[in-house]
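Below is one structure, written out as structure tokens; comments come after it.
Here the complex is missing one protein chain, while the rest keep their positions.
Order as written gives the chain letters A and B; numbering starts at 1 within each chain.
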Amino acid sequence: MGFFLEVLVGGLLAGVMYSMVAIGFVLIYKASGVFNFAQGSMVLFGALTYVSLVERHVKPVLAFGVTLGALVLIALLIGRLVLRPLVSRPPIVLFMATLGLSFILEGAAQLFWGAQVHGLDLGIDDKPLNVGGIMISQFDIFAAATAGVLVIGLSLLTNRTRLGLSLRAVADDPLAALAIGVRLPRVWAIVWALAGFVSLVAGLLWGARLGVQFSLSLVVLKALPVLIIGGFSSIGGAIVGGLLIGASEKLAEVYVGSLLGGGIENWFPYLLAMLFLLARPVGLFGEPAVERV
Amino acid sequence: MSSPDTTLSAPRTFKPYPQQRPLLKVWLAAVLVLIAFVVVPVFGNDYWLNAILIPFLVLSLAGLGLNLVTGYAGQLSLGSAAFMSVGAYATYNLLVRVPALPLAVDLLLGGLISAVVGALFGLPSLRIKGFYLIVSTLAAQFFVEWIFTRVSWFSNDDTSGVLSAPRLTAFGWKIDTPAARYLFVLGVTSVLFILAARLVRSELGRRWMAVRDMDTAARVIGIPIGRTKLLAFALSSFVTGIAGALWAFAYLGTVEPHGFDLNLSFQVLFIIIIGGMSSIGGNFLGAAFIVLLPILLSNAAGALATVGIEAGQLQNLQKILFGTLIIVFLIKEPDGLARLVQTVRNRLRDWPLRA
Partner (left out) sequence: MTTSSNALLSLDHISLSFKGVNAITDISFAVRAGEICALIGPNGAGKSSLLNVINGVYQPQRGSVHFDGHAYRRMNPYHAAHSGIARTFQNIALFRRMSVLDNVLTGRNLHRRSTWLEQTLNVGRARSDETVQRSYAEVVIDALDLQRYRHTTVGTLPYGVQKRVELARALAAEPRLLLLDEPMAGMNADEKHVMAGYVLDANTQFGVTVVLIEHDIGVVMGLSDHVVVLDYGKKIADGAPAEVRSNPDVLAAYLGTRH
């Protein structure tokens, strides 16, 4: 029983990391209606820039600020040069554009900073803690706590501030929001900046765990099942989806994977997502659209 | 009611353009066939055959496969490499386990097996629409990669994980020189392209485009949506599967699961975006692009080095270029190079009559 709990908790904590990346997607989807495949590359770019600056003896806080600024700049450029010209096209086209973007960002990041793996030290010991007989990694707890703070912060921002109200209005109906005087470009810029911030935090945490390397950009492939289950436009859904995927992935790997020879964590989340979609084509938290003919 | 409009059917009196001179078209086609089937294999050097022409042909075929399901039927698929993999492994097993069967039959059966797998992973498309569908083909991509790695039966219990392609023979003719491999690939590709060109102009092609453009309307006029979508996945995977077999046997020389990874799927998707979705000829243009650009870049390595980009970084530069081109094409010319070529042809046809 203890082992099961350990695997479960480990899975849930991994799921927290997935959720964080997924939240970045949700923010962009709410504002611009597009699944930003390039998010993973932004995570990579952020982590790589931060690490390279720190290695060049830039103070961590400054490095964080510079990186954030760079990410926000990139986000704004994307909005202007890529999303605006494609505004009326079907979602598949937008997705393919973000695919192209991801290639550009990955290539640029590695062209700039090189392709070696960098270690990232955030100053947290990864000694496992013994909580009630279960071993939990300290780092995972820190990551979960950070995620929690992030989510609470975002929820407060969205639900309690005027900016949050404008955000929700834009997400619901951009034209109507325009009509009541909301400044669309400003709101979009803020949302993309927030997404950049979340990406950077997620990138730093992931990078500390796995090392900052190219495969970081593949987290996007983990985020997709999370979003499908949790819905693309709900932060709460991203959390639940992430936890679900994280837990089921680890449990499946241990209990089912041993029967099948291991290595199933690549496709298992997708199988799960597919089953969900077949049962409920709009995800757990999505809003079904009433199609008027 | 107004009387029928007959002015446009009046005969033209000026000199006919090549499009209206069928004899010229036949001559051009004959010359092309001569060059492709005779001149190239006889005079072509090994490097060109092995590193450029063969992958170009096979990738065109893979692009054609993806185009059928994504370009014509509108069902986005990110699993091309997976279906190529199925075709390669199926053909490999047939070649090795049932040596009595001729190569053509092995290829055909390999394609059929791939078609069945494709239809299976296409089943979700009956309920899931639009962008969400990529989940199904991504699941296929990861699952297929995994199963060919884990289950050793597919690899004929070879422990190395990388299988070498067996010797190919067709009708007693040993396909072991670059020229022979090229001709073999050219033959298979030509046949499939001709069939596909007919297919997309048939009723099925029309139904695919109807489902792509507005499936609710298609349902209302009586088109069986489910059957139409499944046929798209099946036929697409058939072509893609054969392309995969050719990729492994005629180009790589090896069969391994990681040679058919997500990157390859992306490459094939880029081929149809750049070449032109819902186009047959466009697949050649897109494949030419994908094959020639890296070569161009490595040839320009000297010039690039002076700008500070070392040779090791060429792959990253390539990534940036591809990404940029995708976006440019999506914004400016969503119907790809095929439409661009057509526009240029139309302009040349009117020149110098255009003011």
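By our rule, contacts are C-beta pairs under 8 Å (C-beta built on N, C-alpha and C of every residue); 3 or more make two chains touch, one makes a residue touch a chain.
Predicted model only: the values in this text are computed from it and were never measured.
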Which residue of B:Ile223, B:Leu297, B:Ile320 or B:Leu340 touches the chain not shown here: B:Ile223
Chain not shown: contacting residue from B:Lys129, B:Arg167 or B:Arg206: B:Arg206
Listed residues B:Ala104, B:Met214, B:Leu296 or B:Leu348, member touching the removed chain: B:Met214
Chain B residues touching the omitted chain (full complex): 1-2, 4-5, 8, 195, 198-199, 202-204, 206-207, 209-210, 212-214, 216-225, 231, 278
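As a convention for this text, only the chains that are shown with their structure count from here on.
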Distance between chain centroids, defined by C-alpha means - chain A, chain B (Å): 33
Chain B partner contacts - residues on chain A that touch it in the complex: 35, 82, 85-86, 89-93, 95-97, 99-108, 110-111, 115, 221, 224-225, 228, 260-264, 266-267, 270-271, 273-274, 277-278, 281, 291, 293
Residue numbers on chain B that touch chain A, as the complex places them: 76, 124, 127-132, 134-136, 138-139, 142-143, 145-146, 149-151, 216, 262, 266, 269, 273, 309, 312-313, 315-320, 322-327, 330-331, 334
